[in-house]
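Before I ask anything, let me first share the structure, which is written out below as structure tokens.
For this view, one protein chain was removed and the others were kept in their places.
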Amino acid sequence: MAKKPQLAVDTRPWRDPANNKPFVRIKNVTKKFGDVSAVHDVSLDIYRSELFCLLGGSGSGKSTLLRMLAGFENPTSGTIEIDGQDMTDVPPYNRPVNMMFQSYALFPHMSVEQNIAYGLKRDHLPKGEIAARVAELLALVKLQDYGKRKPHQLSGGQRQRVALARALAKRPKLLLLDEPLGALDKKLREETQFELVKIQEQLGVTFIVVTHDQEEAMTLATRIGVMNQGEIAMIGEPTDIYEFPNSRFVANFIGSANMVEGTVTADEPDHVRIRSAELGCDIYVGHGVDCAPDQILWWAIRPEKMALSREKPESPFDANVTTGIVEEIAYLGDISVYQVALESGKRIRVSQTNSVRGNPDAITWEEKVYVTWHDNAGSVLTV
Amino acid sequence: MFSRGWFLPIAAALGFSFLYAPIVSLVIFSFNESSLVTVWSGFSTKWYGALFNDPQLLGAAWLSLQIAALSATIALVLGTLAAVALVRFRRFRGRTLFSGMVSAPLVMPDVITGLSLLLLFVAMEGLLGWPQGRGMLTIVIAHATFCTAYVCVVVQSRLSDFDRSLEEAAMDLGASPVRTFFDVTLPIIAPALISGWLLGFTLSLDDLVIASFVSGPGSSTLPMVIFSKVRLGVSPDVNALATIIVGIVALGVLAATLIQLRSKPKKARA
Partner (left out) sequence: MSTTHEPTIPPPRRLRPWNAVERRLARVGITGRMLVLAAPVLWLLVFFLVPLAVVFGISLATKQFGRPPYSPLLTTTEEGTVQLTLHLSNYIRLFTDNLYVAAYLSSIRIAFIATVITLLVGYPMAYAIARAPDKWRNVLLMLVVLPFFTSFLLRVYALSGFMRGNGVINQVLGIFGIPPLAMMQTDFAVYVGIVYTYLPFMILPLYTTLVKLDTSLFEAAADLGARPLRTFLSVTLPLSIPGIIAGSMLVFIPAIGEFVIPSLLGGPETLMIGRVLWDEFFSAANWPRAASVAVAMLVVVVVPIMLLQRVQGAMVEK
């Protein structure tokens, strides 16, 4: 019998939770400040060597959650376990966790070397060992020649790297990063993103990153936890979060989405039909959905999942085609975003790749166009 | 013209000469030979000599220096604790009363502070037998009380632009709260502590009114001795004394400014 070629083993432990032990286990954690819940009943498992991003707007509770992992805040209820040990009541200075602060929090009265060595000195390591480790870290972040400088003599990007080196110095099991790239300008941010991922993969340390920047989260993360008003709205890999949002909040928060309301007219195991007055046509969804006939629900679709044409395209199920007038065009170079006013008055956005150079035949303002999409292009949302 | 013209520089120049002319003239006349303070009759340092041979004045100066050092030190501890409480403890019961008590001595007229403390000391002596009589101890207590307010203001302003995450970073790297205080908090607020102490020291050294109320027989401070001399008219040795004090203070303020400038590099936040 010929052997089948072996497929690469899936290295994503969260896809097989039954056989993998989570490294960080947050169980039913709630944090109240006075009467306000900053974090409400959050449960989350994070696996070894993950680069997990907590993504959310300001006040979503993401930073509070991070501070609880570091030990700066104590949960009002719930437990936090790291590598099988209950850390809920362990003070920050006794946790095998280090943090890189948003402001970097470099000690201004200490040199770069002293900053990096600070945590090692607290562990009473021998001097030689500390010096070796500091040199190693300076090399890692490419700051070999800057050891004697004070933080205020460094550029923003250099400070960010010192902060990273200092947080890595004690070989933490878990590194927490609070908006690690927030203070850098756009260009530097893009370079640093990849550097960060490289270092994380090289060291195999588990990273938990807090960010409000969805692009950053998409680039860095193995998985993303989207937070909203103190709760986790969705956990998933970047593609899941973007392509298969579980709620209107997530669909709107990540990227841009057209959202319409509709009523279920046919609910079959292999397809669903939704009538939408806003859209001016029926939506045919090519898979089963957990819903009931006549239920009102929402349907979201990304602008790039739709196509524009001057002629009416084929519509096999007499659905998934609507028509409108082009109102606005935003030319962004690689793509153009068309705002189309439908007959109901609803405006939708459709993006088209500019694959033809200086296309003279491109659809233009005030043209009547047909908008169409595939059976599985949109997401049906019940919440 | 108002904003760009000559008005502002001239006004400022006149203002500064108003501030400094009397002091400059006093310094000049301290080297005057004549005992008539305002008629120049020749250069002499004899008033400086007289100063150092006046045991009453020297004794008072020594007492004042001791009082100033002690009360500034007490005020440093109390004022720093008060500032930490006001900046770090956002809400606690009696906060308004506490912050009022801390800052009211800043503007309380000296005569009220002096009289009230004296009456307290007398009442306490009657009830508890302590403090026995009045003298250095009671002056130190009185000075420490109003200096606390000044130290608190200075330290408070430094602490309120202190980045809390610096302390969190130290704890995150394994330092206990006490260790964090000594490794991170203290070095960073040290310049404010030094200026607070110096401020308390000079204020104590300067005080006449409060000390007059709460001092006892045999414990006259330097300002009290100067006042009794000056009240009787002009005395040239006071000119000499004033010159020495102005010199010391000018050096001190200069040093303090340099320390401040050095500890506060252009980018204060790391």
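Note that the chains are named A and B in the order they appear, and that numbering of residues resets to 1 at the start of each chain.
Keep this in mind: a residue touches a chain if its C-beta (ideal position, glycine included) is under 8 Å from a C-beta of that chain, and two chains touch if they have at least 3 such contacts.
From a predicted model like this one, the values you see are computed outputs, not experimental measurements.
Colleague: Looking at A:27, A:121 or A:173, which residue reaches the missing chain?
Modeller: A:173
Colleague: Touching the absent chain: which residues on chain B qualify?
Modeller: Residues 1-5, 7-9, 11-12, 15-16, 18-23, 25-26, 29, 36-39, 77-79, 81-82, 84-85, 89, 92, 98, 100-105, 107-112, 115-117, 119-120, 122-123, 126, 141-142, 144-145, 148, 152, 160, 176-178, 202, 205-206, 208-209, 212-213, 223, 226-227, 230-231, 234, 238-239, 241-242, 245-246, 249-250, 252-254, 257, 261 of chain B touch the chain that is not shown.
Keep in mind that, in the parts below, only the chains that are shown with their structure count from here on.
Colleague: How big is the gap, in whole Å, between where the Cα atoms of chain A centre and where those of chain B centre?
Modeller: 56
Colleague: So in the complex, which bits of chain B are touching chain A?
Modeller: Listed in rising order, the residues of chain B that touch chain A are 163, 165-166, 168-176, 179, 183-184, 187-188, 265-270.
Colleague: In the complex of these two chains, what residues of chain A are touching chain B?
Modeller: For chain A paired with chain B, touching residues are 70-72, 91-95, 97-99, 101-109, 118-119, 122-123, 150-152, 159, 166-167, 169-170.
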